[in-house]
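The structure that follows is given in the form of structure tokens.
With one protein chain withheld, the remaining protein chains of the complex are depicted in position.
Take a look at chain A:
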């Protein structure tokens, strides 16, 4: 075959988009020159380092961070230049940070190595020349025939060649890949030889790609010089590495993708890093502090040289310069002086802040996983934190994008009713109506005529045949990828038609007369979200070939005879407004030639290597025409527990909820009403295909007109945004809800006219931003991401959150600032790609309102406090330069400089940032409006930053000058002895440590024993350390500067008095502020909750039963 030679000529197989595999490495007769192609080996390498490159690589990675690099530079300056503080003061913390990080990363990498080895060294059986050889998994090469036994995981991606089961199938679970624990059936390649030894075949397949559910390939089988037979290969033939073989004794398969090219490995490549808004704030503050640092150093350097220019100041006789100093160039001296000042003041940007922030995030995220409220007894799992970097972002969410099915609703389908030929059949679960079907419910329907028995049975057969449901083997039950199908099959069962299972391409049905009917399954025309329908082609015993098709009304109606439509449409629409999911069922007889044509088309399309999807789609569309409509079904998808309460709380918290769903508008709308996203008084602005086609004019014109109209209504006539925020939850304000569908959205977004496009986009965004809820229906997964991206990049860069449970939500989960996965029924892709995963929608409320709020407050306070405490730490040192001839004399001892951030003041803030609950969780949950208080990064804006900075400056000035005036007479002891410069520094430092710690104590609203322990413990430790440090002549110190300084200080009454005075004076404004500020205590909150309860109660009472409301809601819509 041409393609084979092509790939061989290519040499480098990467250049071609398919690969060729020689099963069992046997050259095939068609190709005399057999060159074994090179593929990667089957080693999984998830580790980053080896023993050899760990140190350089890890150090390089760490110093790539700006902060670490900055500290390294400071350290190097200290080593090279004669600086006031020894290199140890900044080297030690840096070394500590680097070592801890390296150990952590090294440990993690070691774990990865261990896991890799476990996989790579796992023994596998490979068939080579008829012998079974045990090998280590990593030695498998592409083309090897591998044998796998029951309950083993597949060592690489295999094409199933042989199964021990009679029907040439095998069962696997992909729990470790996508979390779906149901058994999936995979098929052997049809018509391969039983004797694998003599099998002579090549496989041609696409290059590795990460999509777990896509695979195209074909197999050429060579038999005794005959023309090679070609078989198509699809995902049903491919066994993925990581999946487990179940219910099958053993299988043999040929390796197609190995090692890092397996789909599992391709899927585990890291997600892009999301950065939180807090981190951006930190960086901005850091810049400010860097400016402060540089300007301080510049001021000092300049003043130093101005001061020195006065005669006698530069070099008084008592302080002669060394010869080297005299010889040094003036400008070089200036530069080194500048660097020295930088080093002296560098503590203003502390290494430890990064460590503390990281620790806070890492440790803090445990509280989410530990929260038992997130534990769901059904799935026996709690919440999952995939990244701890975004904890505080949970407190900043402005937009929530939610999926409908499985997220707002349970995805737990129940068959409600059906209609056949326009007659309604409502199932009653009453045992009295054993006769079930023909005797339908209620007096209303008694009056109605029934469809003929023949039609009824045809409809039920259609329900029984048109699906991809499997019968679970051990127990009675059905497994399917879509819960709708299970509901339909179960529904049919209630009416007497039971699906018994699929065996060897034969579907068995137990009909009402307890006879088994057999149908040969010829083709399955799979469901896809674009077509929104699926079909089967079956052949009955009688020989008739039938096509059954079911799908969304919009996709079925155009494909059936129009006169049938009207009878059914009414039912479908009524069901949809009631919030049910509706499907239409159609069928047609295929004549022999029609079938032959369809069969040929399908087979051809399935064999195509390129554009297989499109080709299949074309054939499907061709086959599914001219059908006749039999009826429609209505399936109820129940709302998630507390969905409405959750949505209401989130809206009360000022978040805008957008529902993005693939479902149809009516269903989605009623779900929105049920979830109280739309209220009775909500005015709905609709922008859908229906409204566009109303005026009878061109769609584009109508779109333009509607957009302007809505814009006027929702944006221009609405009160200004600020007022709207406070009023949107009061009843007097007009709420707007916006509805748009996928088709219209793409018209808005992909307007051909450039200028119109951006204008429409803006209009659309503005309208949406002024609506309390937005519903986007009929969305493709990519459109969901598009919307998220659009909002994310809109003015003000609002923080977005996406929540979903299915694979179709992954794109929006990845796109949003925070992605939340629901551990739902549709597999685990959403969970895997999310930042946080929770079992149920209702948990979102606590996650955001309680955890998010607290995390944000904690980390914001942490950041501000860190900057504050280092500002008032370094400011006295800066001021001291004015009194020591700008000689870079440190005010504090080196030990204090080093330990300040590491030991004396780090633990209380860490404990605070982990435990603080300025408002207790229950109150936060009860009063969603509290969430608004921290909206828009309220605690990390420039205002609060300025406040903290001024506070730091105030404290720094107070500490320095307070002690300065005390030292106007340095005889502070009652024995007349005088204190020196280290006593000065120690007094300032003591005041400093006590003040910053007590300031934190003042801010702490939630004193657990840990807070007590850490705050009082830190202070005690400081006192103890100071005694200890000054109590011993330390042999390793060059100068015993602090020897007995602290003890002597404590023996002075004046020192005591000034310390007490300065601490109190520093905290006095804080205390006053606390008193005069709004009440913050728990009692006050309770009062607040009582008063606001009245406000919240009224909309709640307006939530009438769903059905009653749906009639009135039409009157609320504009169109």
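One rule holds for everything that comes next: a contact is a pair of C-beta atoms (placed from the backbone, for glycine too) under 8 Å apart; a residue touches a chain by one contact, two chains touch by 3 or more; residues count from 1.
We adopt the following convention: contacts and distances are computed from a predicted model.
The unshown chain of the complex is recorded in UniProt as "Cell cycle control protein", chosen from "Cytochrome c oxidase assembly factor 6", "Sodium/hydrogen exchanger", "Cell cycle control protein" or "DNA polymerase delta subunit 2".
Here the missing chain is touched by one residue of A:371, A:421, A:485 or A:835, and it is A:371.
Of the residues in chain A, those that touch the hidden partner chain are 84, 312-313, 316-323, 366-367, 369-372, 374-375, 380-382, 883-885, 887-890, 915, 917, 920-921, 962, 964-985, 1004-1011, 1033, 1037-1040, 1043-1044, 1048, 1052-1054, 1057-1058, 1061, 1064-1065, 1068, 1071-1072, 1074-1075, 1078-1079, 1081-1084, 1087.
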